[in-house]
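Working notes, beginning with the structure itself.
Here is chain A:
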Amino acid sequence: MSAILELQNVSRAFGGIKAVNDVSFKLQEGEIVALIGPNGAGKTTLVNAITGVHTPTAGKVLFEGQDVTRQKPFQAARRGLARTFQIVQPFPRMTVLENVAASALFGGHPESVAEAHEHAARELDFVGLGHVAHSPASALTLPNRKRLELAKSLAMSPKVLLLDEVNAGLNATEIDGALDLIRRIAARGVSILIIEHLMKVVLSLSSRVLVLHHGELIAEGPPAEMVHDRKVIEAYLGPKFAERFQKEMAGA
Partner candidate 1 sequence: EDVLKIGAPLALTGGLADEGHKQELVWKMWTDKVNAAGGIDVGGTKMKVEVVEYDYQTDGKRAGQLAEKLINDDEVDVLMAPFGSGHTKIVAAVAERYQVPLVACVASSTSVYDQGFEYLFGTLAPNTGMTESMVAEFKAKMPELGTVAIYGRDDVFPKSMATATSDSAKAAGLEVVYEELYPVGAIDHSAALSSIKALAPDWIYMTGYTQDLILGRKQMQDLGIEAPIITMVTGPAYKEFTEGLGELADGVTSSTWWHHATGYTDVAGAWSSTDAFYQDFLEASGGEDPDYVHGSCAAALDVVADAAARAGTTEPVALRDALAATDLETFYGPIKFGANGMNQGREMPIIQVQGEAIKILYPENIADAEMTFLQ
Partner candidate 2 sequence: MAKKSPWPLIVMALWVAALALTPVALGNYEVRIAISIAMFTALALSWNIIGGFTGYPSFATAAFYGIGCYVGALAQRAGVPAALAWLAAAAFVGGVSFLLGSIVLRLKGHYFAIGSIALVDISRLVVSSWGGVTGGGNGLNVPLLEGRPPEVSALVLHVMLVIVVAAFLANLLTDRSRLGFGLRCIEQNEDAADMVGIDTTRYKIAAFVLSAIFPGAVGAVYASWVGYIDPTDSFDILTTVKVPVMAMLGGAGTLLGPVVGAVSFVLLEELFWANFLEWNRAIMGAIVVALIFFLPGGILKLDWRAILRRAPRGKPAERKTG
């Protein structure tokens, strides 16, 4: 199985601060990888660097083997390299359906406006927003906005999906629903890089966890190991939660 997305020594600095520093990893086709790390570690910046929002100051981004380091966001989207926003960004005064149709039309493969709407409708049903298809995006509740974000990125029929804290602000039960959705997305053969502070998500979804700290990868491995990793506990989990999660893993 081959790497669909590969980062080679990617760095991104803002003036003084190196938000991302010499990060390298491979995302294999069809796998779900989690990216965790303290606030300000550089996770969002990394996503921005991959999708061309902020071009890396050093290093290479390879998508399906080809160099896309200097691409523009819209190009990334068209290639099938979709992402969601940590701060959800819908088109507020369009209906939910139009929002998704936009992605289908421009990010997906060129189709007519009409087709785009049909495609959008399908994706909405898939994420379970069919019932609110015609209400303005601004009227959605937070979890539904997150689902909308997912639908939008799915409508671009992506190969890789970068999820930046799509579950933040959901409570444990709501998360269960979200997990199921993400699994179904993965089942469609989409490779996923998921950023999350909710360990429940990380632990139950990912086959592999990357830990970012001060812009650098400090650890990498299966979830079960990570919750015991001293560095990770020190930098990220903290003793109390580490204990809680270790229990959960043991329980599961």
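How were these picked? Simply put, all candidates are chains of the complex that A comes from, given by their letters.
Methods note: a contact is a pair of C-beta atoms (placed from the backbone, for glycine too) under 8 Å apart; a residue touches a chain by one contact, two chains touch by 3 or more; residues count from 1.
Quick caveat, the model's predicted, so the values are computed rather than measured.
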Single touching candidate for chain A, where 1 or 2 all sit in one complex: 2
Touching residues on chain A, where the partner in the complex is candidate 2: 51, 72-75, 77-78, 83, 85, 89-95, 97-98, 101-103, 105-108, 113, 117, 132, 134-136, 138-139, 152, 156
